[in-house]
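Below you will find the structure I want to go over with you.
One chain of protein is taken out of this complex; the other chains stay put.
All chains are identified by letter, namely A, B and C, in their written order; residue positions are counted from 1 within each chain.
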Amino acid sequence: MSDEEQREAVLMAIDRVATRMQDEKSHLTDLDSAIGDADHGANLARGFTAAAEAVEGSEDDVDEIVKKIGVTLISKVGGASGPLYGGSIMSASQTLSEEGLTAETSIAFAEAYLEKVLDRGGARVGSKTMVDALTPAVHTYKKSIEVDELPPVTALAKAVAAAERGVAFTVPIRAEKGRASFLGWRSVGHQDPGATSTLFIMQELLATAEKF
Amino acid sequence: MSDEEQREAVLMAIDRVATRMQDEKSHLTDLDSAIGDADHGANLARGFTAAAEAVEGSEDDVDEIVKKIGVTLISKVGGASGPLYGGSIMSASQTLSEEGLTAETSIAFAEAYLEKVLDRGGARVGSKTMVDALTPAVHTYKKSIEVDELPPVTALAKAVAAAERGVAFTVPIRAEKGRASFLGWRSVGHQDPGATSTLFIMQELLATAEKF
Amino acid sequence: MKKLINDPEDIVDEMLEGMVLAYPDRLRRLDGTEVLVRADGPVDGKVGLVSGGGSGHEPTHAGYIGDGMLDGAAAGQVFTSPTADQLSEMVKACDAGEGVLNIVKNYEGDVMNFDTAAEMAAMEDIEVEQVVVDDDVAVEDSLYTSGRRGVCGTILVHKAAGAKAAAGGDLSEVKAVAEKVIENTGTMGTALTSCVTPDKGEPTFDLGEDEIELGIGIHGEPGTERTDMMSADEITTHLTEKVLEDLALDDGQEVMTIVNGMGGTPLMELFVVNRKLQEILGEHGLETWDSWVGDYMTSLDMMGCSVTVCAVDDELKELLGAPVDTPALKQ
Partner (left out) sequence: MKKLINDPEDIVDEMLEGMVLAYPDRLRRLDGTEVLVRADGPVDGKVGLVSGGGSGHEPTHAGYIGDGMLDGAAAGQVFTSPTADQLSEMVKACDAGEGVLNIVKNYEGDVMNFDTAAEMAAMEDIEVEQVVVDDDVAVEDSLYTSGRRGVCGTILVHKAAGAKAAAGGDLSEVKAVAEKVIENTGTMGTALTSCVTPDKGEPTFDLGEDEIELGIGIHGEPGTERTDMMSADEITTHLTEKVLEDLALDDGQEVMTIVNGMGGTPLMELFVVNRKLQEILGEHGLETWDSWVGDYMTSLDMMGCSVTVCAVDDELKELLGAPVDTPALKQ
């Protein structure tokens, strides 16, 4: 992809994610009502809308655009998901600074992003958080490209499917991190909001990738 | 009636009234909810129960017993109905001090009681208060005995019927006194709680009188 | 209905016990009554200041007992005026020989019981004066009503008269101050929900999801008008304009304001109301000298608020701004 195409792709992606978060606002908030504090939908809708606005029509390089998205999320989302989404995007944006967006850098981005989430939040797979959607997605994406030598869009589609399973996996387990952990055993049977929003973001990334 | 019978009658009456107020507690409170502050039932149940207990087994003369009932109501009911019921009973008890309870003194009592209510509360017929039940009852009682020369029990039965019409009369009119007056035109269509409790008391007086 | 109560019959008694346990150095209960008085009262050489009324308006009334405010407060049953005998015990206990001012809210029950109490106290040679607060502009004062109700403005009467008494004013001076506040104060309230009394256990009145009551009192009585739900700014405008219309103040007049919560409304929302209130006052050319926001005179768990405006001059500013030290109000 040319620099121009990369920029277009990133801008389309953030627009789609912003729209999706608006659409899913009450859905995410409902999930957060059951085991959290009923703000996840509002947090992400507010944050991603602001992020899309912040980079609209930008002429910057993609790493700068992505960094700006991260910074905006940090300053607009708040809560636990703000530093997790925003901080990790900001930090992972560095992987795009040299070569822009390629198959390789997209893997590096995904890994850096996952690592930062784990680092900052201290959750692990099975903690019933966004990590449960993210981990299988990142692992699948990497393996599909590096080992199975699939094209990135196909790999991304497999990653989305993996994230879906991760979301489903959060339902029957007990939370160990986040507000849901306060509920103890009562968190069992509920789907994690952050894992769900992670899946939505990936679905929009895939839809964007399919256009390029 | 002998002194002994008079005392028995008064004690039976207050017992019956206390029981009736307990039974009608939530009914009266419901009426007060619509155009007042939802406490008339509790006020009267508390007050008349205390009054019945205060005079239980008393060996005093009837005027003393009745006075004690009034004093107890003053100190237990509170609100608007406390001084109106209690104060007026206390004050009217003087009409029984010389000759006890006779046809004549019962008329004097009723008149003194009505006068005190009018005096203290400043309401008139048509203000949508207890006065609307009380006035026709007292007028009918007096006329039935003095003009129609009916026996007191029959006169009392006619007075109860008059009070019933007074209660019905409170429904379609606008309140001018009491909390219901704050509602202005919105008070129209509701039955006055104090007029209703006045009717209940009279019904119990009649039931008592029929036993003697 | 779910409430933190044991038996509804015991709630006033238990509340008073809990209050005295919370403020043992400040409050004392008169034996066998529902009356609280200053632990260190009566205060030598000072006019006594007492108030009272039904319970359910906390921190009113006993929360305002203390230096610079009340000497005693009588708690009736929920929304029911205290009885005359208790009121007269209170008056007696709060007299230090300089006389006592009864601050009464304009409800027939309160007025009749306080009247009787004043007579009883007078029989014991206590000098008693009485003022009746009727700041609620929602109710028209006409031959056809029992007059305007006393609502949140009562707190300002307590405050100013309390400061005057603390400063050594005599009974007639203290009464004059109370009357000055009454003349210069207007209040109007709204309810978004009905309160639930412990005894009834259900809302006193039914209000639809999209309706509110305007001109609400503080006793869970329905308001004077029912309208569709409106935004905070619209509601504030409605309440404030009604109050200002009643007060008819001159341009440049200094005022103090209260945004009072009815008990169930979060403080957050009261500040939202205050924002609009101050904007409106500015538009009317009025100057806010001081503004209070909080739960001063409540109606159990009712959601809603009232807006109070009091026109102040130098005398009232000095008195309303004077130090006060009570459980519910300190400055």
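Keep in mind that, in the parts below, contacts are C-beta pairs under 8 Å (C-beta built on N, C-alpha and C of every residue); 3 or more make two chains touch, one makes a residue touch a chain.
Every value quoted in this text rests on a predicted model; they were computed, and no experiment measured them.
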Please provide the labels of all shown chains that the missing chain touches. A, C
Only one of A:I74, A:L101, A:L118 or A:L156 touches the unshown chain, namely A:I74
Which candidate, C:M120, C:V177 or C:L300, sits in contact with the chain we can't see? C:L300
Residues of subunit C (touch criterion as defined above) contacting the omitted chain: 1-6, 11, 14-19, 21-22, 55-56, 58-59, 63, 192-193, 209-210, 212, 229, 231-233, 235, 263-275, 278, 288, 291-293, 295, 298, 300-301, 303-305, 330-331
Identify the residues of subunit A touching the omitted chain, counting contacts across the whole complex. 26, 29, 33-39, 41-43, 46, 74-84, 87, 120-121, 174, 176-179, 181-184, 186
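Just so we're on the same page, only the chains that are shown with their structure count from here on.
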Based on C-beta pairs in contact, work out which chain pair has the most and send it over. B-C
Farthest chain from subunit C, going by the mean of C-alpha atoms per chain? A
Dist(centroid_CA(subunit A), centroid_CA(subunit B)) in Å evaluates to 75
